[in-house]
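Heads up: the structure comes next, in structure tokens.
Missing here: one protein chain of the complex. Every other protein chain is in place.
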Amino acid sequence: MTRRTRRSRASHRLAAVTALAVLALSGCSSPGSGSPSGAEGDAVTGTVTVFAAASLEQTFTELGERFEEEHPGTEVAFNFSGSDSLAAGINNGAPADVFAAASAKTMKLVTDEGRTAGRPDTFVRNRLQIATAPGNPHGIRSLKDLTAPGLKVVLCDRTVPCGAAARTALAAGGVGLTPVSYEQDVRSALTKVELKEADAALVYGTDVRAAGDKVEGVHFPESAEAVNDYPIARLADAPNPSAAKAFVELVTSAEGRRVLGEAGFLQP
Amino acid sequence: MTIMPEEPAKTPGTPPGSAAEGLDAHLVVDRGTFRLDIELTAAPGDVVALLGPNGAGKTTALRALAGLAPLTSGRLRLDGTDLRRTPPESRPVGVVFQDYLLFPHLTALDNVAFGPRCRGEGKAAARARAAEWLERMALTEHAGAKPRHLSGGQAQRVALARALATHPRLLLLDEPLAALDARTRLDVRAQLRRHLAAFEAVAVLVTHDPLDAMVLADRLVVVEHGRVVQEGTPSDIARHPRTEYIAQLVGLNLYRGRAEGHTVRLDAGPAVSTTEHLRGPAFVAFPPGAVTLHRDRPTGSSARNVWHCAVAGLETHGDQIRAELTGELSLAADLTTVAAAELDLHPGAPVWAAVKAAQTHAYPA
Partner (left out) sequence: MTTGREPPRTARPRPPGRGVPLALLVPALLGLAFLLVPLLALLLRAPWRSLPEQLTSPAVWEALRLSLLCATMATALSLVVGVPLAWLLARTDFPGRGLVRALVTLPLVLPPVVGGVALLLALGRNGVVGQWLDAWFGITLPFTTAGVVLAETFVAMPFLVISVEGTLRAADPRYEEAATTLGASRFTAFRRVTLPLIAPGIAAGAVLAWARALGEFGATITFAGNFPGRTQTMPLAVYLALQNDPAAAIALSLVLLAVSIAVLAGLRDRWMRTV
């Protein structure tokens, strides 16, 4: 092992500690309990631990309940957090069965370490929309409209996925936009629009959908350049491989896609 | 029992109401279960002592005069002006607090200059005035000192200078000597007496120490349980205590005179031998218990102070008898009932009174 990777492992360990702290604080049951020793294909029982991107919280919670109904005797333990810190946690040995990331890039961090079982599947995609106040009072129809003088636009910081996607889309449209703020996450960008502090924000379609009638979404063609793939994978060290497999199957099933589609996710 | 203000510094107790000048107050303060209700009048030049046990309401009275405690009712006039609605900062009143409360972050000079500054004088003028006051108090060399570097006596004088620098028409002193040790106390008391004697307006001091009250004040107002129980000159009060508290308080024979070495020649009366060696105006004091009485002139006794007197009155205090004597010297003597019987004391009976020099206490006036 080179010194370089050791150092990066070290910093990831920091993130893993954070992830575990979150896990403990959110009251998830300890993973691995009741894990069967049998091979894949055995009866699905016990606890399945799912590390999932924060943007999947609503849909995956719903799918988790469905999973527990379909497989009596099972329990789904979720750890919703930023994809980056989840990936760091997995790479540092956090005991998880399934990882669902909000970007191919973060999934790659885990596959590079050889910690997935098989290839990850892209199960949904997400596209940016322009979030405006209800009724779109400033008549925003395109990315260009965002550069109107006096218009206050917030973007996500480039260090978070929605910010990176916004940069890509703006570059693709050739739009030079100076926002009033680079927000730390989608939620806070949306809050600024909901409270009418900002006139518009670039966020994911699912976030617009989740915000209900507090914001209105405007589609724009450049978002095609910044589509976010959501990959899901079973993990090589999964304590409960059979349940992991069953959970991934549920997410990628027609039923799973229906639930995700209702939340605004696009089919891959 | 005699206190002899035989050389009054000024005419005490100008009757109230005769002039608009001076203090005319009826202080009523209700504080829960405690009620203060006292009349207090004084003419310019008077020094009045509020004397009483702890919790009698003396300090409350002083705070009411200063405007630091609100009056429940009553009246408060100073030089004819009603002060009841006047906030403390606008009253022509100076206060020397018990522990002086010199501002610790200011020098002695700036402490004294504080009042003139607040009353609108310029910085330079206020400091010049303060310097004069410090000079008068013999504190010039300490002008630049912070209060924590001053001795108790010096701090007391700075506090007095600070209060006087605003030219108050009413000077209030709260236990002015209580914070001092016994040794400093004598000097400071004498100095304070001189400064009060020179003060042209009304001075009211609060104390629980009868000696302080009698040395410093022309008139005593004895306060107990928020009421005035007795009022008068120190000698009046000492001669005719009307409560047990006062009788205990004034357990001293006190005289004023002129010291010449080990002898103090009293202003009216004989000389008293003392152990202290002094020159100039002085007080001599001794407790009634130090007086021995004899039917015949004592001979061969070590007592050099012997006076021929007559019994003016007798009072029982517990198992003691206090004899009031007149004659060469007016004094009070305490003796046991047995001794009184043996001497056949009765009003008008002649008797010799003796006091050992070692039992007297002389100090500068």
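Points to keep in mind about this one:
Chains here go by letter, A and B, matching the order in which they are written, and residues are numbered from 1 within each.
In this section, a contact is a pair of C-beta atoms (placed from the backbone, for glycine too) under 8 Å apart; a residue touches a chain by one contact, two chains touch by 3 or more.
All values reported here derive from a predicted model rather than from experimental measurement.
Touching the missing chain, out of A:Ala43, A:Leu195 or A:Ala224, is residue A:Leu195.
If you put the hidden chain back, the residue from A:Ala104, A:Leu151 or A:Val180 that touches it is A:Val180. Among B:Leu50, B:Val93 or B:Leu160, only B:Val93 touches the chain left out of the display.
Residue A:Val160 is the one among A:Val160, A:Leu190 or A:Ala246 that touches the chain missing from this view. Against the chain not shown here, chain B presents residues 66-68, 87-91, 93-95, 97, 101, 103-105, 114-115, 118-119, 162-163, 166. Contacts to the hidden chain, counted on chain A, fall at residues 7, 10-12, 14-15, 82, 84, 152, 154, 157, 159-160, 179-184, 188, 191-192, 195-198.
One rule holds in what follows: only the chains that are shown with their structure count from here on.
With centres set at the average Cα position, the gap from chain A to chain B is 88 Å.
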